[in-house]
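This is the structure I have questions about; it appears just below.
Note that this complex is displayed minus one protein chain, with the remaining chains in position.
Up next, chain A:
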Amino acid sequence: MMKKKGKSYLINFALVAVLFVVLQVLISSGVINRYYNGILMLVGINVILAVSLNLATGFLGQLVLGHAGFMAVGAYTAALFTLNSSLPEGLALVVGMVLGGLVAAVFSAVIGIPALRLRGDYIAILTLGFGEIIRVLLNSLEFTGGAKGLNGIPAYTTFPSVFIVAALTVYIIYAFINSRHGRAVIAIREDEIAAESAGIHTTYYKMLAFILSAFFAGVAGALYANYIGVLAPAKFDFNYSVEILLMVVMGGMGSITGSIVAAVVLTFLPELLRGFSDYRMLIYSAILIAIMLFKPTGLLGQQEFSLAGLAKRGKRWFAKRKKGKEGA
């Protein structure tokens, strides 16, 4: 059983590599133009945000309403670093991401320590407040450029860097969830009292998952800052937090692949609907309402899409058909 798993890791890795090569070839041959290249990078950043938020909201079961706040912290940290550093391009981006992630993690720890020691939904209101406080602070502090924000941030983020970081994030969160630590986190979502009496240090695991989630939001912020080049506090408002939450809910709380699909769809959709100009947001919201009506658990629920699962299902389907034919 374990050997088989090793093989599926390899296959998945190979597929991700192929996807990367195909996209990269399409970009360098000009089939994907600069505009779509930019959207692809946003997709990657949103994948990181959605998957990391899913860790806190879908797997840990704590409603986080300030994910954009953690992203903002990471973005500003990385922007200030890359603006003032003389490191070579790639290294500066990596250090910026690590710093952005770490600072976001520190902020999440400060919020988490009081809120996560309690049972219940305190984290929702605290993160909501945090998101707003960060925005107001960024608006009023001198070194963040106030309402004007920061500009001239070096554009170090490239498609390969976004793709690699997104793939790494997905892998890390997947691997985390499928380890003893992830099981403990899911147990807390399912029943905190039972988890505690099964010997799980609930506060520790809540902190761990929440901080990890914020760390990746910070990393996504760093990528974003070095992609877009200008940062303004207004970007990281409550609506943006809700947008990320929407990806998680639409994809399915507790499904990593669901979050990826939803992040891709919800990033592309508004762009594809641009032709409808005025009706764009109308269609966008109609689609969301339809999903909530017909599939309230999200596209994938708590399921993961996997090739192994697909193969299994295919086999079962064929076996059923064969049986049916023989019976007839």
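Here, a residue touches a chain if its C-beta (ideal position, glycine included) is under 8 Å from a C-beta of that chain, and two chains touch if they have at least 3 such contacts; residues count from 1.
Operating definition for what follows: contacts and distances are computed from a predicted model.
Q: Determine which name in "NADH-quinone oxidoreductase subunit N", "succinate dehydrogenase", "ABC transporter ATP-binding protein" or "ABC transmembrane type-1 domain-containing protein" the UniProt entry assigns to the undisplayed chain of the complex.
A: "ABC transporter ATP-binding protein"
Q: Using the definition of touch stated at the top, determine which of A:Ile172, A:Leu273 or A:Leu288 touches the missing chain.
A: A:Ile172
Q: Taking the entire complex into account, which one of A:Leu116, A:Ile153 or A:Ile200 touches the absent chain?
A: Answer from the full complex: A:Ile200 touches the omitted chain.
Q: If I consider the whole complex, including the chain that's not displayed, which of A:Leu208, A:Met250 or A:Val264 touches that chain?
A: A:Leu208
Q: Please give every residue of chain A in contact with the chain that is not shown.
A: Per the touch rule, chain A residues meeting the hidden chain are 2, 9, 172, 175-176, 179-184, 186-187, 190-191, 193-202, 208, 254, 302.
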